[in-house]
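Before I ask anything, here is the structure I am working with.
All protein chains but one are shown at their positions in the complex.
Then we have chain A:
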Amino acid sequence: MQVVGLTTQQEVYVASKERKFRINEMLKIVDESLGTPLGEVVETQAYNRYIPLSIDKGFVDKGVIASLQSIGYNISEDEINIAKVRLLKEAPYPIKTGSNVVSPEFSEVKSLLVKERPEDGLVLGVIKGTEEMGQEMDEELKDIAPLFEDEEVIPQIGVPFNFKVKAMHQYPHIGIIGGSGSGKSFGMRVILEELMKLRVPTIVFDPHFEMDFSTKFEKLADKYANDFSNDFEVYQIGQTVGVNFSDLSTKDLSDLLAAASSLSDSMINAVQSLHHKRDSLLSFKGRLEDLQKAQELGRKRLERDVKSGAVEGDLKEEYQMYLELLDAYGNLPPSSVSGLIWRLNRLEREGLFSHSIDQIEVGIKERKLVVIQGPIWLLQVFATYVLGTLYRKRRDYKDAQYRQQEVDYFPPFVIATDEAHNFAPKGYDAPANKVIKEIAQEGRKYGTFLILATQRPTLLDETVTAQLNTKFVFRTVRASDIETIKQETDLTAEEAKRLPYLRSGDTFVSSAIFGRTLAVRIRASKTESPHTENPFEELNNHSEAEDDKLYQAIVNSLPIDSNDMMSKLEEINDRLDVVLERNILADKLDDLAEKGKIVARKSIFGKIYEEIE
C-alpha cells in the first residue's frame, strides 16, 4: 500500500495491488516528517487496466478472459485497489506521495475508538472498518457485541462501539434518524437495553406498543442474553396510569381536551373561565353539567319558577345555584359547553382520570425503565403532563440543592420517544413542544436527557435538533431529510451519498463525544418486540387454529349425513362456544373437506362427511 497521485493536507489516495480496502477502515500513513498520521478510508475503488470501461473501443469478453486463464494468465490479478483516505487530523502540509501505508495496531487507535470501559457505557454495536483489529483487543472488549446478519446472529468482529453515557453530562441528548425499516426502532431498543444495564432511570413513550423487553431474542445464544424483567415496567395510559385531575393546570386541561378533539376559541375561553385551581374531576365536570342544565332551562324559567314558588326545598336550592352559574358564566355559548362535556367524557372513558402517575414516579426512583404506551393523540398530551411534573420535581430538587435546602431526592432521568416530530414539531405548537424544548435547552443542567427518534428530522423543531449532540443516522432516502442531516451533523458529502444505501442496522454516529463520524453496525438486540409476527402469517395461523377447533368439535360426530345434519348439530354446538346454524355448519364442513381435513363422499341422496382414513 502506498500513497499515490496528488495529495493534500486533508486527503490522499492509497493504492494497492494485493490488498482490498474496506470503507471506514483506519490506515496509518508512514510519512515520518508528519508523525505517521492516521486516516480513514472514505471511498474505495478497484480498477483493472486490462478491462477498461470503453464504450467505443473493444470490450474484453468473458470467453477471452477464460482462455487467457487457460494459458495460465489470470487477468484479474492485474486489479488495482484505490482508496480515498481522509486524515483524522489535518496535516500541516501535504502528505508525501509514495509514502508507505500500513494497517495500524489496535493500541495505536485505541484512544480514538474506545472512550469507556464496556461495563460503564452503552455497548451499542461494532465500529465498521475495525474488523482486522479485533484480535489484538483487550479481552474485556471481545465478544460483547454479537451481530445480526442475514437472519442469523454472528460473533462480534471488530472493535465494539461503546457510547460513553457519562459524557452526556457535557454533550447531552441523542437523536436517532432513519426511515422505516432502517433499523431505527431496533437501534432504540439496543440503546434502551444498555440503559437498563446501567440502571439509568428512563421514561419511554411508546406509540407503537413495541417496547417490551420480556421476550428474549430467539436467535441469540443464551450466554449473551439478559433478563430485564426486573428492570422495566410497562404502563398503558388509562389502564394503569393516568392523570391526577386536581394536579392539572388550566393549560394542561385545555391541551388534554384538545387532544380528544380540537378546541374552538370559545371552548378554550370556556375552559379558562370554568376551570378553577384544585378542581377535581367531579367538581369541574359537575360545574359543566350544571351549567349545561341551567342553559337548557333558561334564566327566564328559572327565575319565574323560583319567584312563583313552583319549586321548593332542594329543587329550589338547585335552581338558585343554576341562576348563580348563569350569572357567572351565562355568556358562554351552550354549544361550547356541550362540546367540552363531550370531550371530557371521551377522556374519562379512556380511563385517563381514574389513575395517576405515581407508579411512573416510583419506577424512576427505583432506577427502572418505564414504558408508557398509548395512542399517539393521547400520548402527546400525557407526555406533556408527565414530563412537566417529573422535570419540575427534578429541577426543584437540584435548585434546592444549590440553595443548600433539604428536599426529597429525585433522580436524573432519560426521556426516550419514537416519532419525536409529533412531540416537538417544527412550525406549529404541539402540547409537548414547550417542555421538550425546555429540556433540550436546560436539561443538561438538571441531568435530564432526551433520546429522540424520528424518520422526519426536517419536521422536528430546530431548537431541539440543534441540541442533539449525538446523532445516529440510519438509512434515509428522502432528499429533504438528507439535506437536513447534512446541515445538522458533520457527515461528509461521501457519507451523505451513502445514506440511501445503508443496510438495516448500519448507522453513522455523529457525536461531539467522538469528535468525528463513526460508521457503526448496531449489535443484535437481546430482546425482541412482542409483535414481530408477520400479520399475514398471523392470519393463516389464526384460521388454522379455527379450523382445528371446528375439526375437534365434529370429529366425534362423523360421519355426518347432509340430509340429517340436525341430529348432530346440537352435540356439535355443545362442544363449540358459538351456536352454528345448519347451513353454516354445512358450509364449514365443505370448507374442511376442501382443505383435505375430512372427506365429502357424494351419494344419491346428498353428501356424507367422513373422517379421513
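Rule of thumb we're sticking to: a contact is a pair of C-beta atoms (placed from the backbone, for glycine too) under 8 Å apart; a residue touches a chain by one contact, two chains touch by 3 or more; residues count from 1.
In this text, contacts and distances are computed from a predicted model.
Asks: Looking at UniProt, which of "Oxidoreductase", "Xanthine dehydrogenase subunit D", "Succinate--CoA ligase [ADP-forming] subunit alpha" or "NurA domain-containing protein" names the chain that isn't shown?
Replies: Matching "Oxidoreductase", "Xanthine dehydrogenase subunit D", "Succinate--CoA ligase [ADP-forming] subunit alpha" or "NurA domain-containing protein" to the record, the invisible chain is "NurA domain-containing protein".
Asks: Who touches the missing chain here, A:Glu77, A:Asp314, A:Glu537 or A:Asp577?
Replies: In the full complex, the listed residue that touches the missing chain is A:Glu77.
Asks: Considering the whole complex, which of A:Leu38, A:Leu68, A:Ile82 or A:Ala496 touches the chain not shown?
Replies: A:Leu68
Asks: Across the whole complex, list the residues on chain A that are touched by the chain not included here.
Replies: Residues 49-50, 57-61, 63-64, 66-68, 70-75, 77 of chain A touch the chain that is not shown.
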